[in-house]
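Here is the structure we will look at.
All protein chains but one are shown in place.
Our next item is chain A:
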Amino acid sequence: MDESLLRVLTPEVLSVLVRRGADFAAAEDAVQEALVEAVRRWPDEPPRDPKGWLVTVAWRRFLDAARADTARRRREDAVEEEPGPGPVPDRDDSLRLYFLCAHPSLTPSSAVALTLRAVGGLTTRQIAAAYLVPEATVAQRISRAKRTVSGVRLDRPGDVATVLRVLYLVFNEGYSGNVDLAAEAIRLTRQLAARIDHPEVSGLLALMLLHHARRAGRTAPDGSLVPLAEQDRTRWDTAAIAEGVAVLQAALARDRLGEFQAQAAIAALHADAPTAAETDWVQIVEWYDELAALTDNPVVRLNRAVAVGEADGPRAGLAALAALDGSLPRHTAARAYLHERAGDLPTAAELYARAAGAAGTEAERNHLIRQAARLNTLLREGG
C-alpha cells in the first residue's frame, strides 16, 4: 500500500468532486470513505488507474450520501442533473483547496488541521499524533472547519498570504511521532509553488528548505540544542541548501521583495558560511533592516540587535537591545549572550538563569540553564 500516493491523490480527487458540484464538506467525507475502501481493497486488487478508481468510488459515495439525505432533496435533484462521471481529466486544480483550507474565517488550528487532511492527505490520527492532541479533538476541528467553509465559493482566487501563513505554521510546529510536519509543509509548499507563480511562495519554499537543511545539526544525539555557532556544518544538507539558494535567487530576481524572501536571504547567508566566524553579519544586518521595514515585527528587531552585536560588537548589540521591550521572547537570553561576549560574566550568568525560567521549550530551557551553570562554574573556579 503506497501511502504517499494516497497523500498525493487525496487533494486531486477532492478537487474533481468539488468541480463536479459537490459541496466541500460532503466531498471531503466521500473522499475519506473512498480512501478507507482503497486501503482495504488495493492490496489484493491494485487498480490500473488509482486516481480514476478513487474518483469513481468517492463520487458514488457522494451520490449515495446525497440520495440518503431526504432533507436535502433539492440538492439531490441538482446532483442528478449533473452529467455522470465521465473520464477523469488529467488536470489538477487542487490549488483552490489550498485557498479554501486557509480561508480567513478559520482559526489557525482549524486551518492547519483542514489543510493537512484535505491538501496533505494525512489521516486524522496522524494529525492528532503530530500535534499531541486526542484524535477526537482533531476530528472536531476538521468538522467545524468544514462547516465554516461550507458556503464558501471556490471560483475566486484567495489570499496567498493566508495560505503561506498556514503552511509556515505547519512548518514551525516541529515534529513528533511518524509525521514530520516540517517535511510535510515543504512538500505542500513545493506543490503550491509548482501551481502558482508568486515570489513569496518561492520565498517561503526557500526559507523552509534552508532551515530544514540545517536541522540535523541543530540537536545533539541526546536531543539538546546546539547553537548555530557550534553546529557541525558537515551535518547540514548541502543539496537542500543549494536548492533553497537557487529558489531564492530566482525569486529575488523578480524584484518583488516580501517577508519570506528576506527571511530566506538571512537563512541563506548563514547556510553559505563555511564556518561561523566567516558569517557575513554586515549583510545579515542589512537584510534585517529590509525585514523590519516590511513587517515592523518586534521579534525581527530583536534578532536584528543580535546580528548588530555580531557585526559591530556586543556593546552595539546591547544598545540596540536596550531600545526594545524587555518582555519580548528571548530578550533576556540575547542580553545574556551579548554580556558574555562583552566579558561581563556575572551579569551574563544571572541573565541566562532568568532566561531559562522563561523558556518555552524544554530543550531551550536546558540549554540556557547549562549556559548559566557553565559561567557560574567558571566564576567560582576563577575567584
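Definition applied: a contact is a pair of C-beta atoms (placed from the backbone, for glycine too) under 8 Å apart; a residue touches a chain by one contact, two chains touch by 3 or more; residues count from 1.
By our rule, contacts and distances are computed from a predicted model.
S.K.: The chain dropped from view, which UniProt name applies: "2-oxoacid:acceptor oxidoreductase subunit alpha", "Thiazole synthase", "YCII-related domain-containing protein" or "Y-family DNA polymerase"?
M.R.: Options "2-oxoacid:acceptor oxidoreductase subunit alpha", "Thiazole synthase", "YCII-related domain-containing protein" or "Y-family DNA polymerase" narrow down to "YCII-related domain-containing protein" for the missing chain.
S.K.: Where the complex has a chain not shown, which of A:A25, A:I196 or A:A363 is the residue touching it?
M.R.: The single option touching the absent chain is A:A363.
S.K.: Given that one chain is not shown, which residue among A:A136, A:A216 or A:V282 touches it?
M.R.: With A:A136, A:A216 or A:V282 as choices, the missing chain is touched by A:A136.
S.K.: Out of A:R60, A:R165, A:R218 or A:R370, which is the one that touches the chain we can't see?
M.R.: Touches the omitted chain: A:R218.
S.K.: In the complete assembly, which of A:R19, A:R125, A:R144 or A:R341 touches the absent chain?
M.R.: A:R144
S.K.: Which parts of chain A face the unshown chain closely enough to count as touching?
M.R.: Residues 107-110, 112-113, 131-134, 136-138, 140-141, 144, 169, 171-176, 181-182, 211-212, 215, 218-219, 225, 228, 267, 270, 303, 359-365 of chain A touch the chain absent from view.
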